[in-house]
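Following this message is one structure expressed as structure tokens.
What you see is the complex with one protein chain gone and the rest in place.
Note that the chains take the letters A and B in the order they are written out, and that residue 1 is the start of every chain.
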Amino acid sequence: MMYNNEHFEPVITPNVQRPGCETLDFYITNENGYKGLEKALKMKPAEVIDEVKKSNLRGRGGAGFPTGMKWSFMPANPVDANGNLKPKYLVCNADEGEPGTFKDRLIFTKTPHRMIEGMIIAGHAIASNKGFIYVRGEWFKETRLMQKAIDDAYAKGFLGKNILGSGFDFDLVVYKGAGAYICGEETALLNSLEGKRGEPRLKPPFPAQVGAYGMPSCVNNVETFAAVPYILVKGWEKYAKMGTERSGGTRLIGVSGHVNRPAVYELPMNLSINDIIEIAGGVKGGKLKAVIPGGASAPMLRADECTVLTDYDSLAKAGTMAGSGGVIVLNDTVNIVEATYTLLKFYEHESCGQCSQCREGSHWLARMFKRILDGGGTQDDLDYIAKICGNMAGQTICAFADAVTGPALSSVRKFREEFEELIHKGGLLGMGRQESVSHKLVGAHV
Amino acid sequence: MSNNLEIEIKKPKLDLNYTSDKKPVHSDANPDVKPLPKVTIDGKTYEFRPGDTIMQVAERMKVHEEIPRYCYHPGMPIAGTCRMCTVEVEKAPKLMTSCSTPAADGMVVHTRSEKVLKSRTGVMDFLLTNHPLDCPVCDKAGECDLQDYNFEYGPSKSNFKEEKRVYVDATTKKLSDKITLNMNRCVHCERCVRFTDDVTKTNDLVMVNRGWHKELEATDPEKGLTNDYQGCLTDFCPVGALTMNDFRFKKRSWFLTKKASVCDRCSKGCNIEVHSDADIVYRYIPIFNEMVNGHWMCDEGRTSYNDFMNPMRVIAPLMKHEGEFHATSFETLLTDIKKHVREASSVELVVGTDATREEAALLKDKVPALFGKSMNVSYHNGFISSLAEDKKLDHMLRMTDKTPNTRGVEEQGLLALKNGEVTSDVVIFFRNGRAGIPKMKANQKVILWGVWTIDEVKNFPSQNVLAVIPGLATIEKAGSYKNADGIVQKFHPAITHRGSALSAHQVADVLKSLN
Partner (left out) sequence: MALSEKIKKTINGIRHQFPTEQALLIPLLHEIQNDHGWVSLDAMKEAGEFLNLPLSKVREVASFYTMFKLHPQGKVDVQICTNISCWLNGADKLVSCAEKRLGVHAGQTTKDSCFTLTQVECLASCGTAPAIMMNEDYYENVTEAQLVELINQAEKDVATNKTVGKSTRQDGVWP
């Protein structure tokens, strides 16, 4: 196809359309199931980390941190105050909550074993004997499917004691969250795993020093783990060549919104956003107006900016981010201010409330946007949005506040005319709509 | 009583049933390392103790103005959530919270750079968006961190045009008899929750919900707040969200004169600051003393000033004449007492263990001679019968001995009143309002000396009270107490007594002049 990359082949999703692809038998028979693990257990942990480092695999949760480097940060033999060896924990972040992102759900339901194998390999690489999979609470069915896959893996000896006769033990535990987007943040996840409120922690100390239950931990995304077996089986070079110079492999891009074929597509990283929209069937219901390229927290792009390539560095240079790979397409029937308000309502609801700026700022921005939509906006509101965002970003414990400023600031900068129209015409009602924004509260939580 | 006081600087332990994550764990610092590491703050270089955070270094070295903070408190675990204390650290990509960032060798810190000041203004802007303009009716005005920091750093104008958040059920909510909550004023620093979790360990406060409608509630709504240190909540709440009912609407803070003294409600001897106006006391607050009470004091001690402001307290010399008490002068009263004392067959002088060390010495050595009669001088406590019984009532400050100076009085060479029972004809009983009353017979002639209320006098076990010599309360005089840890604490008058009472030494002078 027009993928422009002769090395490309699907890493995670070659067989997701085939019936029975989630079973262990299918995985072993058709997908080199657990062969990567077999190979890794014959290597030394440092060698496995090296392999992953050279493959240029970067974290797929949104931050894009090089995975091999993250694994190498784990201390070798950490001891506590009494000189006893501290256990190390591997944690999988399956709290997929970023709006527009739905790729991890595909992995959970269609190739869970790929992720399990990736976790066991990672456990061996960082010398950890216990892994936790933190799943978002709303995934009842997916959690049960994953538990079944884990039980099957135990039955076949891929988990538990003395895996494949190597002497390496690894246990995997599934833990359900309970409906908080902030628990997708690494340290908030660790707090939630400990049974507390999902509030992000101060860093330093980093999770590699003090993580789950106070022990050194490594947190990675579902897709990151799912890419690991391929790297071990086919070799780091093949994986690295599929991508760009600084970031190897493929990415699972979830295209949603106003497209004809919304779905998860496994794609190389040298495509432009326009290419991706075309692969997803083109814009539906109108002309392209805006694209949010990396999940809701990424600053939005205008239609004329969508020629940018979708690898981590190109998007960062364009002032946005690759994030979690959720491409949300908006056509020209959408009022950008209203779309941004939908997102700001989400952020207002999901802020954990620790930091003054984020707690008050996310609330303030949401109310301000609502006021503009209801017709009470004034010209200096637009300058003030920029000021609020400037006071929020970069000064909080976690990046949630920066995520709030993504849509808020980019919508004002790139679609200022829409704001001004609302201000001059007296809101949505003044522009001829039947009713203004929905005032409804979200959830049973007030 | 040993004078070897060991202050333990406790390292946070990981209790595995239930991990507390509010304390960032630093790498084990070795305090004996030489040479000491150096940090540069605002251009000046300081040596510091390894393990200190930037804020601790700045406080120890008294680096010009205090770094502003809401959620940090030296007596509680670190939270780092208010973001007010952020400072610029060279080579760090973002502003770092000085309360939680350990100082490192060679670190260069700027606490008043442009970026930092802008950040502080930003935080103030956000905190003031939903904060009600209650200053005219809020007790905290004049000692409010929000006011002070806004004056220093804050925006002079707010652009918040939306409706402020209102907690309808928690605008004036009684969390207990002692504390009232106004949730609208809260800045969510969570000092109060950390206090009840980690300091008093009673877990009676909880912050429910998340985000902008986080709300403070008593953990069990039926019980409310139950711990014995509720007053401390109002000390450190940076705004007027938690206020003390005892002080509510009584006096504006800028009218208060503040003087240090020692609490006399138990043998702990917490250091207090007496807040008064025109010599009327409105409240006590604790003063930090690392060796005695730390940052805290209990509610019983905090409200104990009411005993000295009691309108029923005897503040003039009273003499019994024809069955009734009459106010008179010290000369008349003491002349009359001397007569009774000299005519008695046996006289006892009982010193309550709330007398100061100086008073105890005076009463033992000089007073019998001044009366011209030999007396048996002993001391009486009323709460414990021996020092071994003085134990801690909880893991913090409260003690079973409700008098402040048992050890100090005993140190003067006095013995305890035998069996707690008075046997002589005439008893002179000296106490400062705290010590208990010994067993007496109904017809013993009693002369009361010190701090008494008229009800105590009228309901005295012996119906034969001849006279009341009024004395000064702890906060009205100079003296010293020896507390439960063996520390001698000297104090000076915090207010001037406005009645006709005299100090024990002044009474002794009058006695001398009569001879």
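Things worth noting here:
Keep in mind that, in the parts below, a residue touches a chain if its C-beta (ideal position, glycine included) is under 8 Å from a C-beta of that chain, and two chains touch if they have at least 3 such contacts.
None of the values given here were measured: they were computed from a predicted structure.
Contacts of the undrawn chain with the visible chains, over the full complex, involve A, B. Only one of the listed residues, A:Ile163, A:Ala296, A:Met321 or A:Ile385, touches the absent chain: A:Ala296.
Only one of the listed residues, A:Pro45, A:Gly177 or A:Pro229, touches the absent chain: A:Gly177. Of the candidate positions B:Glu90, B:Asp177 or B:Asp220, contact with the unshown chain belongs to B:Asp220.
Within the full complex, the residue among A:Leu343, A:Leu373 or A:Cys398 touching the omitted chain is A:Leu343.
In the complete assembly, the contact with the undisplayed chain comes from B:Asp197, out of B:Asp52, B:Asp145 or B:Asp197.
When the omitted chain is restored, the residue from B:Ala79, B:Cys138 or B:Leu205 that touches it is B:Leu205.
On the side of subunit A, touch with the chain left out of the figure occurs at residues 87, 96-102, 104-105, 136-141, 143-144, 147, 171, 173-181, 192-198, 213, 215, 254-258, 262-264, 292, 296, 326, 328, 330, 334, 339, 342-343, 346, 349-350, 352, 438, 440-446.
Residues of subunit B that touch the chain left out of view are 16-19, 193, 196-197, 203-210, 217, 219-221.
By our rule, only the chains that are shown with their structure count from here on.
Taking each chain's centre as the average of its CA atoms, subunit A and subunit B sit 52 Å apart.
The touching residues of subunit B, when paired with subunit A in their complex, are 11, 14, 16, 19, 21, 24-26, 28, 70, 78-84, 86, 94-95, 97, 100-101, 118-119, 121-123, 125-127, 129-130, 159-163, 165, 187-188, 209-214.
Touching subunit B in their complex are the following residues of subunit A: 81, 180, 182, 191, 194, 196-197, 201-202, 204-205, 209-210, 213-214, 348-357, 359-364, 367-368, 371, 376, 380, 384, 387, 390-392, 394-397, 445-446.
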